[in-house]
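With one protein chain removed, the remaining protein chains of the complex are shown where they sit.
For chain A:
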Amino acid sequence: MSAHVEAHAHDDHGHHHKETFITKYIFSQDHKMIAKQYLITGLIMGIIGVVMSLMMRMQIAWPGEPNAFLQTFLGKWAPDGVMSADIYLALVTIHGTIMVFFVLTAGLSGTFSNLLIPLQIGARDMASGFLNMVSYWLFFVSCVIMVASFFVEAGPAAAGWTIYPPLSALPMAQGGSGLGMTLWLTSMAIFIASSALGSLNYVVTVLNLRTKGMSMTRLPLTIWTFFVTAIIGIVSFPVLLSAALLLIMDRSFGTSFFLSDIFIQGEVLHYQGGSPVLFEHLFWFLGHPEVYIVLLPALGITSEIIATNSRKPIFGYRAMIASVLAIAFLSTIVWGHHMFVSGMNPFLGSVFTFTTLLIAIPSAVKAFNYITTLWKGNLQLNPAMLFSIGLVSTFITGGLTGIILGDSALDINVHDTYFVVAHFHLVMGISALYGFFAGVYHWFPKMFGRMMNKNLGYVHFWITAVCAYGVFFPMHFIGMAGLPRRYYTNSAFPLFDDLSNVNVVITVFALVGGAFQIVFFYNFFSSIFYGKKAEQNPWKSNTLEWTTPVEHIHGNWPGAIPTVHRWAYDYSKPGHDDDFVPQDVPLKEGEEELQH
């Protein structure tokens, strides 16, 4: 099989096809170029998402105070520099949508799955380069539609990223539920198609195109997490698509899947027999696995980077795979913990509490295994390594409060408060973002053939790390004081007046943290052109991507694809002079492969 692939690949890539600008940079079918397209699109969407969050923070900290910045960027939505309640909810909604789907799903998975799957398993390209290209361009179109929704008359979708009906279904309930919501649903439907094409491609590639010797138990953990993530995506995204289609039917064709007994603006609507709770079930059947779609690739990237930079094998390779599989399985049977107070049967609440708290076990195993990997290592504290250690830190801090939210009895009281906001931002937002940054710093030399500036990387990490805790740690406490999320201003409740100074502190941390991302963007874009030329294997890593030449070529390896003789984590193995042994180095005489 692989011999055939090699022969075939040689035919294809031995002679250079004439590539035009369009086939090389725009409608490229090369996985490395598609990875870069995903990366840059994801980063631009990231800037949009983060700027939105900063606008919201300004509103929360200084409600009603005129702000020239807001007036400039929001225009008619912020008359006299004070944002309107409607646009606040729209920002909440689109910020969530962009960050979860466009940045941390497509941006993160799309970049690193595309870049690393063929390179690390030893394949010339993805199983289908064409589908891969289509996947990216569908993603691009969905981004454009989502951003375009800011320019419609009644504003973009504003029902929260969870778009619960009836709020999202009835244009008379909210301005954003008109054309804005139509665009949101259209954008998401296209996004899901893109995600499905991408995921299928990843799964097929990992299963079929591994090079000789690359057994499943020799795969780097990055590939394992991308593989499992793709499977979760294939299982759960279609359910969201079905929910979106049913919602479109309710909105436009008069069906009653999610709507019943509604009296609004002086009239009774015809809907009867549907249930919003059904939508919640369908939404969270994707929504919760989505958390792991976001997080698992970041954990995989971290595993790889921590092992490489500790100069040590990742501790408990099999346990790491087992915990990823366990998390993936459990993630599909815990969605109800978002719905403890939705009105569903309390017995279901008990079941979901049980399954939810079980997830803490594989998560704990992962955290301890990371810490043990550091133990007695020879840590090379590169920026990528710092972000990986930072990820473990925020993963622990954010993950632990899940014990409270997953417990139905406690969730009654903190449900939909800022406690939730703090929890999920730390455990999936910041953690996944750190994984994203770690991956960019680590694989930048592979993507662009140049190094990023490490000192700017250090400045970026430390300020981001301090600000991330400064923003989200105190936020737990205002949540425990009972402050609900998604409030345009808290001034309607004197009860919360004593929290206003905390909110100012949080906003200041957010603004500083947000501003310092400029350092990253400067570093990223300037290094593409002026960075120091990279060596072939700058981090002295074992995985196959570093055996390819620095200059990208179609087909990845100029000659034959290397054969794999060992797992990816032979770092500091006794009996070797170097502290790393790449996967394509044959076993020495008498050397045994570790029974990992």
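Methods note: contacts are C-beta pairs under 8 Å (C-beta built on N, C-alpha and C of every residue); 3 or more make two chains touch, one makes a residue touch a chain; residues count from 1.
Everything below uses one rule, namely that contacts and distances are computed from a predicted model.
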{"item": "Candidate names \"Transmembrane protein\", \"Binding-protein-dependent transport systems inner membrane component\", \"ABC transporter permease\" or \"Cytochrome c oxidase subunit 2\"; UniProt protein name, chain not shown", "value": "\"Cytochrome c oxidase subunit 2\""}
{"item": "Omitted-chain contact residue, chosen from A:I478, A:A510 or A:I561", "value": "A:I478"}
{"item": "Selected residue (touches chain absent from view) among A:L259, A:A328, A:A438 or A:A510", "value": "A:L259"}
{"item": "Touching residue (missing chain; options A:G180, A:P276, A:P297 or A:P582)", "value": "A:P276"}
{"item": "From A:R57, A:H415, A:K446 or A:H565, residue that would touch the chain that is not displayed", "value": "A:H415"}
